[in-house]
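Worksheet: the structure to be examined is printed underneath.
Removed: one protein chain of the complex. Kept in place: all other protein chains.
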Amino acid sequence: MAPQYAPSLRSRLPPLLLFLQTGFIVIYAFYTDIEGYVKERDGNTFSNFYPEFQDVNVMVILGFGFLWTFLVRYGFSGAGFNLLVAVVATQCAVILNGIDSWYYRGKIRINLRSLVDAEMCAASALISIGAVLGKTNPVQLVLMALLEVSGFVLNEWLLHTLLKVRPLKDMRLHIFGAFFGLMLTWILHRDGSKQQFEKEKFGRKTGLFSMLGSIFLWMFWPSFNSVLVDAHTPGRKLDAVCSTYLALAVSAVTAAALSVLSSPKGKVNLIHMHSCILAGGVAVGVSISGVHQPWEAMAIGFTAAVVSTIGFRYLKNHMLRAFQCHDTCAILSTHGLPGLLGWLAQLLLQIRDCDNHTMAIRFAVVHICTVLFTISLSVAMGIITGLLLKWNIWRPSQDRKCFDDQAFWEFPRLAVRK
Amino acid sequence: MAPQYAPSLRSRLPPLLLFLQTGFIVIYAFYTDIEGYVKERDGNTFSNFYPEFQDVNVMVILGFGFLWTFLVRYGFSGAGFNLLVAVVATQCAVILNGIDSWYYRGKIRINLRSLVDAEMCAASALISIGAVLGKTNPVQLVLMALLEVSGFVLNEWLLHTLLKVRPLKDMRLHIFGAFFGLMLTWILHRDGSKQQFEKEKFGRKTGLFSMLGSIFLWMFWPSFNSVLVDAHTPGRKLDAVCSTYLALAVSAVTAAALSVLSSPKGKVNLIHMHSCILAGGVAVGVSISGVHQPWEAMAIGFTAAVVSTIGFRYLKNHMLRAFQCHDTCAILSTHGLPGLLGWLAQLLLQIRDCDNHTMAIRFAVVHICTVLFTISLSVAMGIITGLLLKWNIWRPSQDRKCFDDQAFWEFPRLAVRK
Partner (left out) sequence: MAPQYAPSLRSRLPPLLLFLQTGFIVIYAFYTDIEGYVKERDGNTFSNFYPEFQDVNVMVILGFGFLWTFLVRYGFSGAGFNLLVAVVATQCAVILNGIDSWYYRGKIRINLRSLVDAEMCAASALISIGAVLGKTNPVQLVLMALLEVSGFVLNEWLLHTLLKVRPLKDMRLHIFGAFFGLMLTWILHRDGSKQQFEKEKFGRKTGLFSMLGSIFLWMFWPSFNSVLVDAHTPGRKLDAVCSTYLALAVSAVTAAALSVLSSPKGKVNLIHMHSCILAGGVAVGVSISGVHQPWEAMAIGFTAAVVSTIGFRYLKNHMLRAFQCHDTCAILSTHGLPGLLGWLAQLLLQIRDCDNHTMAIRFAVVHICTVLFTISLSVAMGIITGLLLKWNIWRPSQDRKCFDDQAFWEFPRLAVRK
C-alpha cells in the first residue's frame, strides 16, 4: 500500500519555507524601510499608482493562478502553489532589486514601485513554472522560483553593466521565463511524458476556471504593459494602454479563427482560447517603445496570435517527440515565440524611426546582443536549476502521481463518516 | 453517423473572422491615430479615467461572459463567444463612432474615451445576444453584432440629426439591445423551442460561474452609469455612483423577496438572483440625469426589481407560447422593461423639475419621440438581421445540438487513452 502514496513533504517543505521566511524577515528588519515620502513631481502619487499596482497584483496572483487550473485534477495545486511561489519570489525580488540601492544608501526602499518591480520578476518565474506544472512538487517550485528570480535580476544587472542598456522589464520577462522553463523541463524529463501523462487533460468545469484566469490576464494586460512606462510623459502611457488593448482584441479574433482553421472538425480548442488570446499582449509589451500607430500594434497582435496558435497546435507534440521536452502549458508558444516576435518588431520599428544609418546599426547591434545574452543566460540558469532539482533529496512525485492534487492536498471529506 | 455532428464551421468562421480582422487593420492603418495628448482641462487625465475604463472592460468581457455560463452544457460558448463578439463589435464601433470625426478631420482619434464609447456599443450587442444564446452559431453571432452596432450608431446619428438631441448612451443601450434581440429571436424561431430545449437548463456548478458574472456586473454597474457622465461637474459623477449603488442594493433585496413570494414552495430562483438584481442599475442608468435624491434612485430600483422578477417568472413562458418568441436569458425582463421604466421615471422627474409648462411639454415630446424612434429602428434592424441570419449558408446548428458546447469546442480529453 505504501508505494501508492506520494512521498510526504512534511520534512522538506515546512523547514524550507520557515527558513526562507525567517530569513526574509531578518533581512528586511536590517536593510529595508518603507518610503513614506511620496514624490509629487514624479506623477506617481498614491492615488495615481495604486490602481495600477492592484492590476498587476491581480494578474500575478489571480490571473496566472487560475490560468493554471485547467488540468482536471490539478486545480488546487495550480492556484495554491502559484500564490505560494509568487509571494516567495516577490519577497526575494524586492531584496535582489534593491542590492544597488543598499550598496549606495545602506537601505532598500520599499514603495509601490519596488513592489511592482518585484512582482514583474515573480511573473517571470511564474511563466517558467508553466513548463513544469504538474510534474514537480512545491519544494522544487519554490527553489526554482528563487533561482529564476536571481537569474533574472542578474541578467538585468549584467546588461546594464556590460552593454550599458536598461531595456524595459517586459521585454526580458517573457523571453527569459520561457527559455528558463524549457531548459528546466528538458533536464527534468520524465518517462511518463513519452506517452501523455495519465491525468494530463482538462475538464469542463476546470476549463471555465482557467478561462476566468485567462480573461483576467487579458483584461489587465494593458496595465501590465503600461505600469513601467515612464509617467513623466503621460501620453506614452495612454499609447501603451490603447496599443495593448487593440493588440489583445486582434489576438482574440485571430486565435479563434486559426484554432478553427487548424482543427480537422472545425472546432475551437479551449486551450488556444486561453493562451493564444494573450499572445498579442506579450508581443506588443516587448515592442511597446517602438509602437506609435494603432495599426502597428494590431499587426503585431495578428502575427503573434498566428504564430502562437500554430505553434500550440503543432509544436507542442513535436517538441516532446524530437527533443523530449514536455511543456505542460506550451509556454514556448504562449510567451517564447510572441516575445521573440515582439523583439523583432521592435528592431524593425526602431530602425525605421532612426534618422541615420550609424544610429540604426548601433541600435541593432545592441538590441541583438541584448536578446542573445538574455537567452544564453536563461538557458544556462535553466540547465543549472534543472540539474539541482533532479536531486532525489527533494522527493519528486512519481509519474503516476503527476498532475494530481491528492499528492499534496488533504481532502477532509474522505475523513467524514457518510 | 454523420448527421449526429453539428455542421463544421471550418469553411465559414475563419474566413469571416480573418476577413474582418484584416479589414479592420487596413482601415485603422489609414484612418486612425492614437491620441497621445491628454487634455488636462477635461479632468479626464490618464489616472482619473483609466480605472473607470477598466471597470467597463471588466463588465463587458467578464460580467456578460460569465453571466452567460449558466446553461449547464454551454459554459465555454457563453464565455468564449462573448469575448469574440465583444472584441469584434468594439473594433467595429470605434470606426463607426469616428466617422464624424473622420469626415471633418481626416482621422479617427483613438483614446480611452473612444474605447469606452465603443465598448458601450458592444455591450448593446451583447444584450441582444442574450435572447438568441445557445440557438445560434458564432458566425451568426458575429454578423449579428456587426449589424446591431451599426444600427445602434445609426440610431444615435439619426437622433442627433433629426431631433437635435444627444441622449446618454445608457438610455438607448438597454432598450435598443433588448428589442433588437427580441425581434431577432422571433424571426429565428425554431421548432425545438415549442417545448423547452432538451439541454436548456442550468447546473449547480455553472450556476456559481454565472453568479460570479452577475456579481461583477452588480459591483461595477456604478462605473458603467457614471463613466459617461460629464467630468466637468464631479458632483454629478458622485451622484451617479451613489444613486446607482443604492438602486442596486434595493434591487437585490426586492428581487430576493419577490422571487420567494412568487414561488409556490417559497424558494429563491437562482436565475432571478442573477438577472433581477441588476434591474435597478438598468433603470437608474436610463434615468440618471433626472435623479437627484437617494430615495428616488431607491424607489426606481424597487419598482424595477418588482417588474423584472414578475416578468421573469411569468412573462418568459407567455412570450414563448403567445408570440413564439424564445428569449433565452429573458432580456425583455432584465433590460427591456427596466429600461422602459427608467425612461418613464426620467420623463416624470424631468417634468417635475421643469420651471414652466412650455419647457415641460417640449421635453416630453422630444423624450417620447426619442424612445419611439429608438424602438422602431431597433425592431426594424432586428427583423432585417433575423431574415439575413435565417439563410442556410451560415450553417445554423440543428435543434438537438442547441445549448451544447460539443458543437463548437474540441474536448481534447476524448482523444486521450485511458
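Order as written gives the chain letters A and B; numbering starts at 1 within each chain.
Definition applied: a residue touches a chain if its C-beta (ideal position, glycine included) is under 8 Å from a C-beta of that chain, and two chains touch if they have at least 3 such contacts.
A quick note: this is a predicted structure, and the numbers were derived from the prediction, not measured.
Student: Thinking of the whole complex, not just what is shown, which of B:S263, B:Q324 or B:S376 touches the missing chain?
Tutor: Answering carefully, the residue with contact to the hidden chain is B:S263.
Student: Taking the full complex into account, find the residue in B:V26, B:L158, B:L238 or B:L387 that is in contact with the omitted chain.
Tutor: B:L238
Student: Touching the left-out chain: which of A:L67, A:L112, A:V229 or A:I375?
Tutor: A:L112
Student: For a quick check of understanding: of B:Y74, B:F202, B:W343 or B:W409, which residue touches the chain that isn't displayed?
Tutor: B:F202
Student: Applying the definition given at the start, please give the residues of chain A touching the unseen chain.
Tutor: For chain A, the residues touching the absent chain are 5, 8-11, 13-14, 17-18, 20-22, 24-26, 28-29, 32-38, 45-47, 50-51, 53-54, 57-58, 61-62, 65-66, 69, 75-76, 79-80, 83-84, 87-88, 90-91, 110-112, 115, 138, 205-206, 209, 212, 405, 408-413, 416-417.
Student: Can you list, in ascending order, the chain B residues touching the missing chain?
Tutor: 47-49, 51-52, 55, 72, 195-196, 198, 200-205, 207-208, 211-212, 215-216, 218-220, 222-223, 234-239, 241-243, 245-246, 248-250, 252-254, 256-258, 260-261, 263, 265-271, 273, 277, 292-295, 298-299, 302
Keep this in mind: only the chains that are shown with their structure count from here on.
Student: Using CA atom averages as chain centres, what separation in Å is found between chain A and chain B?
Tutor: 34
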